[in-house]
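With one protein chain withheld, the remaining protein chains of the complex are depicted in position.
Labels A and B are assigned to the chains in the order they are written; within every chain, residues are numbered from 1.
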Amino acid sequence: MVPLNWYLMLSAAVFSIGVFGFLTRRNIIIMFMSVELMLNAVNISLVAFSHYLQDLRGQVLVFFIVTVAAAEAAIGLAIIIALFRNKATAHVDDMNEMKG
Amino acid sequence: MNYYLLIPFLPLAAFLINILFGKSLLKENAHWVAILAVAGSWVISVATLIDVMGGKTLNQDLYTWVSSGGFKASVGFLIDPLTAVMLIVVTTCSTLIHIYSTGYMHGDNGYYRFFSYLSLFTFCMLMLVMANNFMQLYFGWEGVGLCSYFLIGYYFNKKSASDAGKKAFIVNRFGDFGFGIGIFVIFLTFGTIYYEPVFSQAGAFATKTVNFLGYDVHLMTLIALLLFCGSIGKSAQMPLHVWLPDAMEGPTPVSALIHAATMVTAGVFLVARCSPIFSLSETALMVVALTGAITSLFAATIGLVQNDLKRIIAYSTVSQLGYMFLACGVGAYTAGIFHLYTHAFFKALLFLCAGSVMHAMSGELDIQKMGGLKKHMPITYWTMLIASLSIAGVPGLAGFFSKDEILWMAYSGPSPVGKLVWLSGTLVAFLTAFYSFRLIFLTFHGKFRGTHEQEHHLHESPKSMTIPLMLLCVGAVASGWVGIPALIGENLGIHNYIAEFMKPVLGHPEGHGTHGEEMMVMLVSVAVGFAGIGLAYFMYMMRPDLPGKLATQFSGAYKVLFNKYYVDELYSAIIVRPTIWIARNILIGVTDARIIEAIVNGVPSAIGGFSRQLRKVQTGFLHHYALIMAAGVLIVMGLMLMRSW
Partner (left out) sequence: MLPKLFFGYFAFAIIVLSLLVITRRNPVHSVMWMLLLFFQIASMYLFLNAEFIAAIQVIVYAGAILVLFLFVVLLLNLREELLTNRFISAWPVGLVFAGAIFAGAVSAVAAFVPNFSGQYTVDVINRETHTKALGQALYTDFLFPFEIASLILLIAIIGAIVLAKKRMRS
């Protein structure tokens, strides 16, 4: 039997890779994919918890996360299109307008 | 639910209706709402009086207003004989003056505003007299003060009127400051501000003293004198009397209602209401009696030489209020309230007659420019004559009975200053008769001394004004008949009804004197009244040149009196100007410019400077924000790990 902690370690590793990608990539689409990666890392741990603790609530949560991820992808990609249309670039370090 | 509760809330409803819809909907019909409401209050007040005469009293909380720790205050009503009499006085005068105002204020721009203020005033006054605790009393007290301010400054685009309003408000602050502290001391002493427990426990504190600034002060004297501070301000006694003559800048119905019949008598009501406290302190009573006596003498002498029609009556009011305090000060609270009640009728009548004269003279107030109005306005003349006879103490009229009662109580009562205040009261009775008839003779008799145009314009006032005059005239004659002294009444089988009625609340000190002495006091007061009238007749009808001669011969005394003893000038020099100097040079010059503005400007510029530094964090680069966010995640994570270890 595989211990629960192994799944959690795997989840932590994927999450950290997602964080690294988000913090360092210049391309906004890849950054966005990193976010999806982090969400999937969380899903892995939730499903693993659900299986090992014999409770379905973890999976219900995964269901909602997938829903929100879909919504977020739609909105986020729409923003990227609007941004690309105005700035003609997908590199976020070419933009510095997000300030007061 | 008790129907007594409608008494104050009907005028409140009228106020709300008029202030909300008066300008847009009611306009020229604004008086209907106000008159119906106050007349309704009057009807219920009469019913209340009948109930109370049947022995019924009420002490009921309606709504808890403040409840904080041991402190509790509520909107609550106390109905007892004292309240019942005050209700009759307030609602009767208010109703008649509302009706009078429809004629007097006709065509005024602020018609609805005037009536809404009158309703609000009536509401506050009724709350004041019906209170069952000091907090609500204070609410009504300040409420009537506020309405007084509104109504004195009713013609707000006239500078003298708005100044007079401010003066009334500020002068009252001095008195109310003491009054407020008095209520605090009551709460500290008794742990409650309700009348009933306070008055029933007052006896237990009769000999208690408190240390105040190193002196041992008799507690009841302290409370009584602090409360009396409020009375001094509101009832325009020395040395805070200066606002009342200026308050005559308001419309005349206001002078009649607020500055003669009701609000200014609130001080007397307060002393009577708190009689269980005052009675425990001989010192406080003596202060009350002497303040009343001095004020009445002082104001009466000023009244002798004034030429402004309304101001003469105003000084007469101050003088008569002094009389009421004089009565309370010798322990004859019933006599004080009796005089309050009769005075309300004849003084309101005098003011309304003065308003009627003003109406005919197109606003002219100088009695030197009048004369001979008798034939032009007979109703005003006769009613005013009766009011003056009443105030002069002519036997049979209302003023005679109440004034005689006060003088007899002063003479025969246990007060150590009783004989002294009796003497001054008698002198005042003489002066009162004199200046009242000086007014009558100069205004209504002789030849007209104004311009030809004014003479052409002279006319009797409309019915809406003369009918209230005649009704009040009935009061000025008959209201005293409920208090016929034993000396006269015994033989006729008539009791002194008001004294018996008030006995459960105010007590009734028996005079220690023989019938002979009582007869002597009465005859003296009648004699000086007639002497005053006679002297006025002699000086202004038979020898009209005499007053001028006297004025030049005793020009020093005349000037002092004419300038009202220079009290206003004195206050201006010792209070107003130093205050303005301090305000201008210290408060504006130093505190405002150096301290407050330094803080006010310094804080924003400090925030601005800090923000300019902080803005550098906001680079606009997404990665910087992401890094900061990751750092935040790390910090939260670290904190949670640290907790679990």
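Heads up, the rule we're going with is that contacts are C-beta pairs under 8 Å (C-beta built on N, C-alpha and C of every residue); 3 or more make two chains touch, one makes a residue touch a chain.
All figures in this text were calculated on a predicted structure; none of them were measured in a lab.
Chemist: Would you write out the residues of chain A that touch the absent chain, in ascending order?
Modeler: 1-2, 4-21, 23-27, 29-30, 32-34, 36-37, 40, 43-44, 47-48, 50-57, 59-60, 62-64, 66-75, 77-82, 84-85, 88, 90-91, 93
Chemist: In the complete complex, which positions of chain B touch the hidden chain?
Modeler: With respect to the unshown chain, the touching residues of chain B are 623, 627, 630-631, 633-634, 637-638, 640-641, 644.
By our rule, only the chains that are shown with their structure count from here on.
Chemist: Return the distance between the CA-based centres of chain A and chain B, expressed in whole Å.
Modeler: Distance between chain centres, rounded to whole Å: 78 Å.
Chemist: Which part of chain A faces chain B closely enough to touch in the complex?
Modeler: Of all residues in chain A, those touching chain B are 19, 22-24, 28, 31, 92-93, 95-100.
Chemist: Could you please specify the touching residues of chain B with respect to chain A in the complex?
Modeler: Against chain A, chain B makes touches at 615, 618-623, 625-627, 630.
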